[in-house]
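Below you will find the structure I want to go over with you.
Left out: one protein chain. Kept in place: all the others.
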Amino acid sequence: MANSFAVSNAQHGEISILMLDGFLDAHTAPDFEEAIQKEVNAGRTKVVVNCEKLTYISSAGLGVFMTFIEEIREAGGDIKICGVIPKVMQVFEILGFHSLFDIVGDVPQAAAKFAEGAEGG
Amino acid sequence: MANSFAVSNAQHGEISILMLDGFLDAHTAPDFEEAIQKEVNAGRTKVVVNCEKLTYISSAGLGVFMTFIEEIREAGGDIKICGVIPKVMQVFEILGFHSLFDIVGDVPQAAAKFAEGAEGG
Amino acid sequence: MVSSFEKKFVLHLPSSTENLALIRDFVSKIGAQAGLEQGQVSMIELAVDEACANVIEHAYGSDQTKEVIVRARLNEDTIEIQVEDTGKGFDPGTIEQKELTKLIAERRSGGLGMRMMQMVMDEVQYSIKPGERNELRMIKRLKRS
Partner (left out) sequence: MVSSFEKKFVLHLPSSTENLALIRDFVSKIGAQAGLEQGQVSMIELAVDEACANVIEHAYGSDQTKEVIVRARLNEDTIEIQVEDTGKGFDPGTIEQKELTKLIAERRSGGLGMRMMQMVMDEVQYSIKPGERNELRMIKRLKRS
């Protein structure tokens, strides 16, 4: 049904990959929030959010990214967003998220960004 | 969208195959009716209705089968129904259509039924 | 997922068969949200489609400026659907339920809709005041998945 949403977690070395699937709205945003909170609590601040299967996002979903980004960056990590379909990208762009977040093509590219950051720093 | 419906026509020898796709309700039944009417008008009374891609049927759709079956059988033909998915089959069964119509697995089986009939008769 | 209070949903829309898809979707979403079995949701969708198609075609004679109202009340054990119109009405008692073979012999396509509703729902009940307010109430006892 059209308000189903799932978030699943995979660990690749020190990078946490959160895979979003379905509809991210005010009803389902708490599930996503909980999943990121878990990573932060565990001190895992290199987070990739894979949006390949995310078919819808409203401001409630965007709000989750906003709540955590500062804390995660201060801890030396980042949230990299990847695999965003055009319809969802449009929503990111309406509010200017593309200039505040690192949005890349896929998981390997997101992982590469973290590697770069580690070398550079 | 969820009320889209299409009917397409293919001729295999003297057998007419009507392929239904989508939702067959009171809104779309006239399209199906027109398609069968065309076959009848052209004297093509060996009709296979392929329901493989039919995802929904209401009594308005069943009504189309009912309107034509007598005329077509009197003219020595038949309507063979095939490829019905379980959800649609349930609707056929509720009104007892499975005992009045020849419902088979796929197009080759439907064609074979016409061949049998021709031999037998 | 099951709440203790009744949940009420209402849909008003123009009397046109092009809106049947919207009506089915409305029912389907309510059913899915209530955790009903998919098969049961499909059957309730079908009954509501039949009821609304009858209103659109018979009560309003396809006048698209008229309004159809669909109400759904979801309780612990039942879903109650009410379809309302202000159209011409009819006397359901006079509608003969002919054998399918007879209908076929007469080359009639009609007469299946009311039968379908009766087969699919647990209760089907009309209250008719022609031109004022005709109501069809249908109840289904729920199976949850």
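Each chain gets a letter, A, B and C, in the order it is written, and its residues are counted from 1.
Just so we're on the same page, contacts are C-beta pairs under 8 Å (C-beta built on N, C-alpha and C of every residue); 3 or more make two chains touch, one makes a residue touch a chain.
Being a predicted model, the structure only gives us computed values, none of them experimental.
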I'm checking contacts with the chain that's been left out. Which of C:L22, C:L100, C:M119 or C:I139 qualifies? C:L22
What does the interface between subunit A and the hidden chain look like in terms of residue numbers? 1-3, 23, 25-27, 56, 58-60, 62-64, 66-67, 69-71, 87, 90-91, 94-97, 100
Spell out the interface residues on subunit C facing the chain that's missing from view. 3, 5, 7-14, 18-19, 21-22, 25-26, 29-30, 33, 64-65, 67
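What we mean here is this: only the chains that are shown with their structure count from here on.
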Using the average of all C-alpha atoms in each chain as its centre, how far is it in Å between subunit A and subunit C? 44
So what's the Cα centroid distance for subunit A and subunit B, whole Å? 49
Cα-centroid distance, subunit B relative to subunit C, in whole angstrom: 26
Hunt down the residues of subunit A that sit against at least two other chains at once, touch-wise. none
Could you list which residues of subunit C touch at least two other chains? none
